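Report on one structure; see the data block that follows.
Removed: one protein chain of the complex. Kept in place: all other protein chains.
Coming up: chain A.
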Amino acid sequence: MIEFRGAAVRTDDDDARVLLHPLTLTLRERRVSVIGANGSGKSTLLRLINGLLVPSEGAVAVFGEDTRTAGRAVRRAVGFVFTDPLSQLVMPTGREDVELSLRARRLPATERRARADGVLRRFGLEHLADRSIYDLSGGERQILALAVVLAVEPRILVADEPTTLLDLRNDARIRSLIAGLDQQVVFTTHNLDFALESDRTLVVDDGRVVFDGVPADAVARYRDLASAVRDGRR
């Protein structure tokens, strides 16, 4: 369960620009999507969930733990997948990157290696385990990025546009993979079909959540916003 309690984010430079206006809501649904225009504040909202950002005012809590005062516990509970997997993968090969994730668990080396192999098998990546991450296709990299985050079994997965850089086939692979996860998943996307697969959708516009509800209605609202821009009404 994720709670936003009047959480707002501002830059702390002179103009104190608001990136996210005060937001109060609770996310309990298994699949929550966040849609909105480029630069609307979607990523800022997502970053608050695992403590990558702490709110300038208000608070964000995950399973009751405040991201400001219990950052470590929150990060253990919330895995974060970036848009570009190359931003996420920091080791030369997939096996090593999965092992890097497992280091946080302080496991003995042999157990860590065995678990890493298990994770790679689970995601169908065992044949790519020792290949350089630069030799993988975009889809393989994104699946690997998911695998390294899920290796430590977080209770919540947060994914920032996980399919944006992918072709149609890999887009479908990632969506089906995410659909099969036991974890609560919160994701941003520009793919409205993907958003429609969720249980609840937030529409973010200019740093505000302007709609919160059923995905079909949210998508309609988002289309209205886009039409307003096209027609010069906004």
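The definition used in the following text is that a residue touches a chain if its C-beta (ideal position, glycine included) is under 8 Å from a C-beta of that chain, and two chains touch if they have at least 3 such contacts; residues count from 1.
The criterion applied here is as follows: contacts and distances are computed from a predicted model.
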Chain excluded from display, named as in UniProt, from "Energy-coupling factor transporter transmembrane protein EcfT", "FMN-dependent oxidoreductase, nitrilotriacetate monooxygenase family", "2-oxoglutarate synthase" or "Choline dehydrogenase": "Energy-coupling factor transporter transmembrane protein EcfT"
Residue among A:53, A:156 or A:185 touching the omitted chain: A:53
Residues of chain A (touch criterion as defined above) contacting the omitted chain: 9-13, 17, 19-20, 37-44, 47, 50-56, 65, 67-73, 75-76, 79-80, 82-84, 87-93, 95-96, 99-101, 103-104, 109, 112-113, 130, 132, 134-135, 148-149, 152, 160-161, 164, 207
